[in-house]
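This is the structure I want to talk about, given as structure tokens.
All protein chains but one are shown in place.
And then subunit A:
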Amino acid sequence: MTWALDHLSEILTRAGQHAWLAGLPLVLGLVIALPLGWLASRTSWLRASLLTTTGLLYTIPSLALFILLPSILGTKILDPVNVIVAMTIYTVALLTRTVADGLSSVDPSTRQAAIAMGYGGFARFRAVDLPLAVPVIAAGLRVAAVSNVSIVSVASLIGISQLGYFLTDGYARSFPTEVWVGIIACLLLALVFDLVIQVVSRALTPWTRAVAA
């Protein structure tokens, strides 16, 4: 406890870095997964190939990705961009299916009505399918957020500063307190992400709380 208090400013700095490395990819990944998921929800052959490909991306070990990306992107090994790109890939891998499922979960009669009112392709996506998919997408985002927070900690092995540092440093120094501080800080960060997503999702979906009167 005293150790944590003594190192509070360092913990907060690294937590901030961790949040950035895990959070920015969450947003980027969602922005990329939305059009991909939309395509997958519209065309059955695209659905199969897109979902298989993005699914496979998730199986690439994170450490391998952190090490390989610099040579692909031409970045330095210590550049946080590598982590951002890698985490974005994982987010896309997790979210494409969720978005596709969410968009196709719209009740068939609601969809028929939308089409009959002259809602075509993109207009229907924006006005009907997407708003109705928010609860499903938010659930996927929560999984991706937790996954990102945990995977980012691995980046300390390649020397990128974030909460994972306390795990590797504590292990190297055989100092369990530091390891615990790292774990708890990661947990709290994941909780904060989860909370933010839930609050935003609730704000976007007042209709889900409308119960029969």
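Following the convention adopted for this analysis, a contact is a pair of C-beta atoms (placed from the backbone, for glycine too) under 8 Å apart; a residue touches a chain by one contact, two chains touch by 3 or more; residues count from 1.
Heads up, the rule we're going with is that contacts and distances are computed from a predicted model.
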| item | value |
| --- | --- |
| Choices "Spermidine/putrescine import ATP-binding protein PotA", "Methylenetetrahydrofolate reductase", "ABC-type quaternary amine transporter" or "Dihydroorotate dehydrogenase electron transfer subunit" - which one is the UniProt name of the chain not shown | "ABC-type quaternary amine transporter" |
| Which residue of A:L8, A:L68, A:V81 or A:A113 touches the chain not shown here | A:A113 |
| Touching the absent chain when the full complex is considered, from A:S104, A:S150 or A:T168 | A:S104 |
| Contacts of subunit A with the absent chain, listed as residue ranges | 41-44, 47, 104, 107-121, 128, 131-132, 205-207, 210-213 |
